[in-house]
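One structure is given below, encoded as structure tokens.
The complex appears here minus one protein chain, its other protein chains still in place.
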Amino acid sequence: MLSFTCDYTRGAHEKILKRLIETNMEQLPGYGNDHYCESAKEKIRRACECPDAEIYFLTGGTQTNATVIDSMLKKFEGVIAAKTGHINVHESGAVEYTGHKVLTLPGHEGKIRADELEAFLKTFWSDENREHMVFPGMVYISHPTEYGTLYTKTELEAVSSICHQYKIPLYLDGARLGYGLMSSCTDVTLPILSKLCDVFYIGGTKVGALCGEAVVFTHKNAPLHFTAMIKQQGALMAKGRLLGIQFDTLFTDDLYFTISRHAVKMAELLKKGFTEKGYSFFLDSPTNQQFIVLDNKKLEELQKKVAFEIWEKLDKEHTVVRFATSWGTKQEEIAELIALL
Amino acid sequence: MLSFTCDYTRGAHEKILKRLIETNMEQLPGYGNDHYCESAKEKIRRACECPDAEIYFLTGGTQTNATVIDSMLKKFEGVIAAKTGHINVHESGAVEYTGHKVLTLPGHEGKIRADELEAFLKTFWSDENREHMVFPGMVYISHPTEYGTLYTKTELEAVSSICHQYKIPLYLDGARLGYGLMSSCTDVTLPILSKLCDVFYIGGTKVGALCGEAVVFTHKNAPLHFTAMIKQQGALMAKGRLLGIQFDTLFTDDLYFTISRHAVKMAELLKKGFTEKGYSFFLDSPTNQQFIVLDNKKLEELQKKVAFEIWEKLDKEHTVVRFATSWGTKQEEIAELIALL
Amino acid sequence: MLSFTCDYTRGAHEKILKRLIETNMEQLPGYGNDHYCESAKEKIRRACECPDAEIYFLTGGTQTNATVIDSMLKKFEGVIAAKTGHINVHESGAVEYTGHKVLTLPGHEGKIRADELEAFLKTFWSDENREHMVFPGMVYISHPTEYGTLYTKTELEAVSSICHQYKIPLYLDGARLGYGLMSSCTDVTLPILSKLCDVFYIGGTKVGALCGEAVVFTHKNAPLHFTAMIKQQGALMAKGRLLGIQFDTLFTDDLYFTISRHAVKMAELLKKGFTEKGYSFFLDSPTNQQFIVLDNKKLEELQKKVAFEIWEKLDKEHTVVRFATSWGTKQEEIAELIALL
Partner (left out) sequence: MLSFTCDYTRGAHEKILKRLIETNMEQLPGYGNDHYCESAKEKIRRACECPDAEIYFLTGGTQTNATVIDSMLKKFEGVIAAKTGHINVHESGAVEYTGHKVLTLPGHEGKIRADELEAFLKTFWSDENREHMVFPGMVYISHPTEYGTLYTKTELEAVSSICHQYKIPLYLDGARLGYGLMSSCTDVTLPILSKLCDVFYIGGTKVGALCGEAVVFTHKNAPLHFTAMIKQQGALMAKGRLLGIQFDTLFTDDLYFTISRHAVKMAELLKKGFTEKGYSFFLDSPTNQQFIVLDNKKLEELQKKVAFEIWEKLDKEHTVVRFATSWGTKQEEIAELIALL
């Protein structure tokens, strides 16, 4: 059956598999100390136009979020996020498990607003009882958000500026970063992110890799002995080569960007198809995730022919569903889907 | 340069890579809910002769230890291990990070002794101040140990029996399990382990896989909502297929055992070679890790020609070093090494 | 200067101090194993009409909340509370520090609503992704709430019933419990609480003691080795006599209730005074905390003559302030205050 349930339903881009095979019997040091990791880091630094970037490879998103957040927060600090942020909703309390509160701001189609962030910080710092409260120690945003939406450059600058005014780092969760950077509706680039964020990660798992996320500390600000903290979290891969080779391949000949652009194009075709058939959208997503409102009868009917994700109930008679494309989506799958509608 | 530094210097067995390619474009559910995971679990259950086994796939050893131990301990409990146990020495305090103490017993070539375990437990339970102490809540052993040694069936039975008498689970870290099971000096089998342990893991990372460890709860004793705890630990792989396909391949046609036996044979050849050349061993290891005593001059000389691991200083003039073989060691590499000695 | 800033500005009821002196040179076992603790527990059991109650004494509220909540939750669970709940706002993230998320419901003058609780639980249990979410493992309410309001018996029954339907314990934070039980507007009694809650605490610090909170597990449901967990939290007082003697005194001849009633009466006089002088209230509190709306000019003026707490800004020109009475408030202080208005 046709499936658009999410962006990690397929294995890896064929170039990655090819490279894994070519390098397979080479004996390499473990734990990310191999030359493929080094090469991948150098290529990412160049793509970010950020020669000072300190880069680490981890395996998955929740692990990366917990490790980065815990390593950068002081014990009495929490992390600010949108109420709908992945760390607040869908990571089984991994951040709290490391001892830190997630402090929530309203989510606006998944995004936080700079003015609301500023008001929150101002209120906290003017509260005389703040020693009895959780100190805001970091800001977490996702880009694209969990709703597929994107911050504009101006919005990011505003959030970044407030973070720096209050001397707390800005952390960007880029699980689907490629799909955001290659959207036709964005003015945000990797070098811009590298300037505005203190740390972010470039998602591999959802963008062509078997697994792997590349954490980028943008101004030599990686926490002291970050590797020991990765190990402590159980996140240090023995065969670090698996991550190095994958990212080295993704950042060779712009593969990461090319396959991301493909996914976005597929999403645009899908969007066009749904629009032309008269479907309505829950919100306007410029990336690879599309949120569509279905009446429940149509939903049942469609579920028989194609797999997608139930997002949330809108009202008694309507449901929001998600269709996701990916690096691996084939154009004929989109055509087949549209024919079904 | 020739290298025997450890057993994870190469990628994966070629059959695994082949299978990853064959299945690559198949769309599968995430988080270990795919049919390859199911198939792998079924094959492992059969290999263990343990139809009740509940099996979960994680990515690496430290992660597996922390997740299993934390999920099975109550908050006021710690885990008993040999002083030399991996969790006590080389996991960056991952167990303590989850809030639990490692309670140590003397290590005897890496092994704990049943009588010392019993004495420890007896002393604890007869101490009137025990509410001020860490309760022993689990026993951790590694097999093969960090020194390549193996428990005999009788030794395991004794440890297991005491655990059950004191109603605490026995957990076996099998990072190198294949190399233990295929030793020519063991009377321990997978079905025996499944009977004597409450939980253990079958190591993939060091035995032919890119990554992956299979946790086996042997009598329907997986903690409630164990998946949520894996997720909370940041250890739930989105593309669980990567683990499922690898273990499915390893447990097809006895591949796991065949490649383990190969590694042990290579170690036996290496051992013979060193012996014949008059080298002495730190201890008698029947598995893939061999510990050799070198005088420091010889050490320096050898380091120029072959890579191996410095284990520890024996005295001012001698050093213990480790040579490890693996599923990927070639017989000509052994020959070349021996020629060098 | 006159002060109504909070209910812990004075030492302890004189009968408590007297008793401490009388018993001072008696040699007693530590850690709560003395006969005064036993006697206090027995008196509390009788006051609760709950012969099965298991009772423990801790030192303060935040400590009690963190210890009780962490000891009753499984690792993958969080605690549900009103957004305005003390554990969510004013305990420096003590609950998250133990690894658990606070899951918030809307606060209605400090209270949660049974229907919203039910909807939350229903939604959680019908979510297919719940293994990626924090499991609701307990409900926390405060009574009186942080806003001085009280649950009615009917409201408590409704919340309790839903908790039991979903098999999660109901925990009531009674930091100011006396002031709630002795309100003239309540139909809730200690025996009723003991029936409806799984665990609650009777606050001493704010009701006549130097320090101390009595945790009551109502149906032999104290977690196994709870004392070890109190110790682990650093909350086990060596001279447990200090807590035992205080609670023994408070529960002798109804002292706890008598002094609580006094505080409520003082609050009623204060309320009457403010009302008669034309002040308006932020909400209608039937307990010892009164929340008054002041225009900012009046606020400044009043601050020169009497101490009280700034609660929150209402709008640009008005501020909510809190006046608290306690067991130690003297009637002439109220008279003096009213004269000032």
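Here the chain labels run A, B and C in written order, and each chain numbers its own residues starting at 1.
Throughout what follows, contacts are C-beta pairs under 8 Å (C-beta built on N, C-alpha and C of every residue); 3 or more make two chains touch, one makes a residue touch a chain.
From a predicted model like this one, the values you see are computed outputs, not experimental measurements.
Using the whole complex, pick out the displayed chains that touch the missing one.
Among the chains that are shown, those touched by the missing chain are A, B, C.
Of B:V89, B:L269 or B:L340, which residue touches the hidden chain?
Here the residue in touch with the unshown chain is B:V89.
Using the touch definition from the top, which of B:D34, B:E131 or B:E333 touches the missing chain?
B:E131
Among C:T23, C:S161, C:T189 or C:N296, choose the residue that contacts the chain missing from this document, as touch is defined above.
Counting the whole complex, the residue in contact with the absent chain is C:T23.
By the contact criterion defined above, which parts of chain A meet the unshown chain? Give residue numbers in ascending order.
Residues 70-71, 74-76, 99, 130-133, 135, 224-225, 227-229, 231-232 of chain A touch the chain absent from view.
Contacts of chain B with the missing chain: which residues?
Touch with the absent chain occurs at residues 75-76, 78, 89-93, 96-102, 128-129, 131-134, 310.
Quickly run down the residues of chain C that touch the omitted chain.
Touch with the absent chain occurs at residues 3, 5-6, 8-12, 14, 17, 20-21, 23-30, 59-67, 91-94, 97, 205-206, 210-211, 228-229, 231-239, 241-242, 328.
Following the convention adopted for this analysis, only the chains that are shown with their structure count from here on.
Of all the chains, which has the CA centre nearest the overall CA centre?
Closest to the centre of all protein C-alpha atoms: chain A.
With centres defined as the mean C-alpha position, give me the chain A-chain B separation in Å.
Inter-chain centre distance comes to 33 Å.
Determine the centre-to-centre distance between chain A and chain C, using the mean Cα coordinates as centres, and give it in whole Å.
Inter-chain centre distance comes to 42 Å.
Would you please write down the residue numbers of chain C that are in contact with two or more other chains?
Residues 75-76, 99, 131-133 of chain C each touch two or more of the other chains.
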